Each structure stands twice: as structure tokens, then as C-alpha cells.
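Below: one structure, written as C-alpha cells.
All protein chains but one are shown at their positions in the complex.
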Amino acid sequence: MVFLNVDGVECRYGSVKVLDDVSLSVKGGDFVGILGPNGSGKTTLLKSISRSLKPHKGTILLNEADIYSLKSIDVAKQLAVVPQDTSIGFNFAALDIVLMGRNPHMKRFQMESEKDMAVARKVMNLTNIWHLAERPINELSGGEKQRVIIARALAQEPKILLLDEPLTHLDIVNQLEIMDLVKDLCVKEKLIILAVFHDFNLAARYCNSAIMLNKGKIFSAGSLTDVLTSENIKSVFNVDAIVTKHLVTNSVFVIPLSPQKPSQSKKCSIHLICGAGTGTGLMKILLDEGYSVTAGVLNVLDTDFETAQFLKIPVTTEAPFSPITEKNHKANLEMISEASTVVLTSVPFGDGNLQNLEAAIAAVKRGIPTFVIEEVPIERRDFTGGKAKALLAELKSKGAEFVKDQNELLSLLKVSVEKLNIAKKERDRILDHLKPEETKIRGKGEKGKEEKTV
Amino acid sequence: MNTKYLIATVAVIVLIASAAFIYIYYQGQTPDEGPEALQSLVDDHGDTTSLTAYPERIVSLAPSCTEILYAIDAGDKVVAVTDYCNYPYNFTAWIAGGNMTSIGGFEDPNMEVIASLNPDLILASGGVQEESVETLRNLGYKVLVLDPTNITGVLQNIELVGRATDKNAEATDLMNDITSRIDAVVNKVADVTSKPEVYYEVFYDPTALWAAGSKAWQNELIEKAGGINVFADQPLDYFQSSAEAVVVRNPDVILLPAGGMGEETPFWGSVDEVKDRPAWGSISAVQNDRLCQIDSDIIQRAGPRVADAIEQLAEFFHPALF
Partner (left out) sequence: MLLLVLALIITVIVSLNVGYAQIPFPDILGIIGKQIPFLDNFVDSSLILPQNEAIILQIRLPRILAGVLVGAALAAAGVLYQGVFKNPMADSYVLGVSAGAAVGASLSILSGIGFVFLGLRLVQVAAFIGAISAMFLVYNISRVGSRVPVTTLLLCGIAVNFFLFAIVGLLEVIAGDELHSIVFWLVGGFSNVLWRDIWAVLPFIVIGIVAAYFYVRDLNLLAMGEETAHHLGVNVERSKQVLLVLASLTTAAAVSICGLVGFVGLMIPHLTRLLIGPDHRILLPTSTVIGAIFLVICDDLARVVATPFASTLELPVGIITMLFGAPFFILLFKKKKQSYAA
């Protein structure tokens, strides 16, 4: 079993510290993803391990031996590097380049032996480039070149493989094939793989542990799931991301969200009646537009609930698989009364969430502007035997606005909110002339809006 | 628009006219009258120089010129010579002692030193000195270029310098002396039936061998002294040749220039070294031990010692006669 210990490494370029007190401990079988923003020291870390950049402080031990005290050739027998840059100046044939990987195992006065050729052939087959053996390297595509370099590294028969963004030029098929190959070797031959990734999802899929670097320091290290969290991503990359576990691949996957646009808060709250994923996108969009959002009633297993949790949207919840209780329905109505607008999405209706429709109707009756998005016709999502359809029709007749899609909704919302604001200004003006007692008569809802108008 | 155009044209014409006028004025400026002998001194490059009076301060830019000046007894007028001038006096010692000025080397005489001496006549040689000559003339100095290609040319040089320095009698004497001495040699060897084939070595080192062809200065000297230049059939001056050619042409005499310009070891090393050269053993000159060293100054300078050179050569070529 091979062991690699990095202890307190500090690397500098001139007087600039690029790595600060970095330590990690890996053994054969570890597939470590190295993550971090540009300039956080990922490549430098690899360089310090591959002996291209000697650390100012700290030690790196390969099986208890200081890696910097070993001879190049001995290190090369155990450690191979696939660098970022794969440009090769001289036009050697692919096979010749792969054979160069056998150099550490060859003596100075030796020619390539049969074993060397066999190893070269084997790794070239594994990387699917044996058919390119005689081709000059500069005639190959970016992806083919990269595979040649990877094959060369594998030809060293290393115990440790350092990969610096190894997938940049590869198409999706090749990416997966190479990664599968590397993972396979990691598991079977108990290799240590240290790979720099920019793509979280690829890292998540193959790595069993990870290191997240930030400004030269280790921000987080450990198992992949511990390191790849949305909090970490937010702290280090300053990007909101949803991190979930994908059911099919059984690996974590990350959905980065666009960095928040600093749009003016519209000081207007919208209550979203949704579910089954119909509200997820809309929630984010509304927040981006500057509205404050609430939602309900959503059951706690619903994807929209997950999103709302993530976006910190207040939600009225319900237990999974149960119909909406009276209590929650009332809570929902309260939330609605606090909002200035209500939006109902194309959520499928069953007997369990039919109450949400009634909540919408209540909103309309109260005079709260209500919008209904009808992306999917009700017939296709009515699982209540027609009750939902009827309620929807009632909604329409009571004055709810029906829109066809989100865009239409947004533009109408703008208009509606404007109208609301103007109306509010008027009301406030009038209120100023009225006696204080009379203002109390107005509903709670309006009181909530009694903020200073600009 | 028209007026501006007109003014511009007039201005240009005026400028050109002035320039032309200035040029012609300076070119055709006749100096105050001087001795007639000093008018129209034509030198070896065909340039005409005129002096207003006999020169009192002469600068020599070449050893051959220095030799001529002193040989016609005009040495008292010489104010500067080159570092290489060594005959008829030890000028290096004079310069060190502050009794003579040096204008430096052969290729790049020091213009400032020359200017500070305020010479009224400068004697120069040809070849690499052409640029310096042009510079000096542009500065207004009177320069005579002595660049002879044969013995007659040297005699003409002597005459010219004699005229310029009012030493016509001395010049004529010198010329006659030289001529008679050369004629004496020529006459003596005229009837010799077997003239030796002579190889004059210009340069030799492991990288190359250089010889003298029919256009070289030494060619005439060799002929006058009753020898045949082994490369006389080559229509060249100094040229790179091969050791093979020398071996095949089998000279009877090998001439080695020695002891010139303060050189401690000549380029050919020693006579034994020459004899030991690969395949040179079969050369008649080597077998008969006829390797003759001659003072490189007298054999290379186109000056008044040309007779000395020819006399020496005659001794080498025809020892029985001289």
C-alpha cells in the first residue's frame, strides 16, 4: 500500500505565498478531488508533490521517505503526472511518446524491451489510442493528444497519479471512459489519484474524498460529501448552488445558480401556491426580480419545498402523503393575507392538495390580485375527478388572471405591482386625512402595507 | 494658392543656386599663386593637389611614404609618422622620447592628432587608407596618395614627393641610384639560362596558405632579380592557394618574409618547421636547402628600398653571380 503525506507545506512564488500550511494524508485506493477557485493553489499543490516547486516549509513524504530527497528516477517509478498543458513541440509518433513513460524503468544504456512494448500497448489499448500508434502527435486532435499523455503517465506504472484538469479537451464519451479507467485502476491497483477538477459533478462522481482550497489554504478536507456542500461552495466560490444526491448515479451532484443579480427589492410579497416542482424555477426568478416570496401548502417531501428551504422562503408545510389539515390551511390563508399577490402554478391536483385551490379562491374573494399559470391544461392534471377543474373555473369567474407562461406572468406582475403601489399611495394619502379610528377598520392586510411610501 | 506656389519655386531655385555657387566657388578656388612646381600635383589615384608653398609640416601615414621623405632628405619637415615606421630611424624610440608624434596605426590614423599638428602636406598610401584620405581632404588638408603598382610607380612617387618638397635634386639622385642598381642586377641575370622558380610565401597556418600571383608587388621584384614567380600564371594579387600546388610546382627557392614590424616569431615558425611541412620534403627548395629569409619590410614596402630587395633576391637566386 502506498502512502503520501503532505505536512504543513508552504509554497511561494517569490514572496507571494501560494500554499499556506497545507496538509493531507492519502493512501492507495484514495481518489481525491482537488477543488477550488482559480488561483487557490490547486496546480501548485500538485507541483509541490510532483517536485516541480519545492515548498518553502513543510515536508512531503512518499512512503515515509522525503520525496525531495529521492532520485528523480525513483520517484518517477511511483508517481506520474498528467499536466494541464499538453502541447508538444517536436513531432514524435504517439507510440514513441507513450514509450517515454517507460523511461524510469529503463537503464541508461538499455533499449526498450519487450516488456516495455507490452506495457505501452496495454495502456494504449486502455485509452483507446493503439490505432494511433504511428501517427505524429501534432496531427492528432486535442482529445487524442490528451489520451496519449494519459497513456504515457500510465505507462510509468505509477502508484500515484496526479491529474491536473485532465479532461479539458475531451468529449463527453472520452471523459467518462478515462475517468472510469482511472477509477478502475484506483480501486483495483490501489493507486492514489489526486485530480484537480473544475467540474464538481465529475469530481463528485468519481472521488471518494476531496480537498477544497481557498487562497492557498485548505478550506475543507475529508470525504467528498463532507466537502462538497452548498455552504462550502458559497463560502469559497461565492456562488449559490444546490447540492443533492442523484438517485441514479448515487453520487452527489451540484447545480450552481447564477450569482444573485442585485436587483432592487420591489417591496412586494408574492405567495406562491405550487408543488411537484412547478414552483422551483419561479421561486428563484421572483426572488431575483426583487419580490419577497412565501409559499404553501407544500408537503415536506415535495421538491418545491426543498427549493424553498434552500432559498429561505417561508413555507406552510404539511406532512408527506397527507391531505392538507385544517390547521395548515388556516396558516396558509394567513400567509396569503400577508402577501400582496398570489400566484398559482400548474400544479397537479389530487384530493390531498385540493385545499390549495380553495385558498386561491379565498385570496381572490379578498381582493388580492391572483394569477394562475396555465402551462399545462387542467384536464391533464386533475386527479380529483373534476373537482379541481370546477374550482379553477370558479377562480376564473371570480377575477383571477390566467396567464399562459412565466414570462407573461412576470410582465403582468410588474403592471399589477405598479398599480398596487399607486393605489397604495393614494390610500395612504387619503388615510392621512382620516381620523386614526377609521384606519383601524381597514383589514390587517393593509396595515401590513402601511410602511412609509417613498 | 498660385502665389504660394510661386514663392516656393523661387525659394527652391535660390537654394539650389546658392548651393551650386558655394560648391563651384570652393572647387575652383585658386589659391594665391605659389611656385609653379606646386601646382597640379597628380597622385597615383589621379587626384590633383596644389600647394601654395613648400610644406613645412608633413605627416606620413605609411612607412613607405616615410622612407621616401627621409631618403630625399625631407625628413626635417616630418612632424608625424605611424607606429609602424621604423626606417631609416628608430621612430618608436623618438615617439617615446617625445621627439616625434605618432598618428597611430595604418588602418585608422588618428584624425584629431593629425588636426592638432596642422600639417600642410599629408602623404598616404592606397587601399585601406582611402577612407581616411577622403576624410582628410574634406577637412581641407592636402593629401598625396602614393599607391604604386610597380617599380616605375615608386620612381614616380619619389619624383612627385621631390617636387612637392623642393628636393628635386635629391629625388633625381635617388631615382637614378635605384634605377642603376636595378639595371645592374637585371643585366647580370639577363643571360642566365636557368632561372630559379621562386615561391614567395604570403601567409601559412593550418587553416590556409596564401601566395602571390602575377599582380602582386613581389612578382616584379622576383622577375627583376632573375627569378620566376612559381605562381606567375595566376592573374591574381594575393590569393588563397593550396600546399599541393606548391609541391607540384616544385619551386627551387622559397622566400620567407621575416622580422617585420616588431614580430617576434614569423608566421612560418622556423625554417625547420617549413621543411617539415607535410609533403614539402619533395620540394627542390627544401631538398637543396634554399629557404631564404628576407626582411619583410623591404620586400613588402613599395618604397625606396626596392633596390635593396632586388639585390638581396638576386643574391638568393644566383649566388654564383652575386
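Observations on the structure shown:
All chains are identified by letter, namely A and B, in their written order; residue positions are counted from 1 within each chain.
As a convention for this text, contacts are C-beta pairs under 8 Å (C-beta built on N, C-alpha and C of every residue); 3 or more make two chains touch, one makes a residue touch a chain.
What you see is a predicted model, and the numbers here were worked out from it, not measured in a lab.
Contact with the omitted chain, checked across A:Val2, A:Val32, A:Ala76 or A:Ala195, is made by A:Ala76. For the chain left out of this panel, the touching residue among B:Asn90, B:Thr152 or B:Ser242 is B:Ser242.
Screening B:Leu38, B:Leu123 or B:Leu209 for touch with the missing chain picks out B:Leu209.
Contact with the undisplayed chain is limited, among B:Tyr70, B:Phe91, B:Trp217 or B:Phe231, to B:Phe231. In the full complex, chain A touches the omitted chain through residues 50-52, 71-77, 79-81, 83, 88-92, 96-97, 100-101, 103-104, 106, 108-109, 138, 152, 156. Seen from chain B, the chain kept out of the figure touches residues 83-84, 105, 108, 203-211, 213, 231, 233-236, 239-245, 247-249, 260-265, 267, 269, 277-279, 281-282, 296.
What we mean here is this: only the chains that are shown with their structure count from here on.
One simple way to say how far apart two chains are is to compare their mean CA positions; for chain A and chain B this gives 93 Å.
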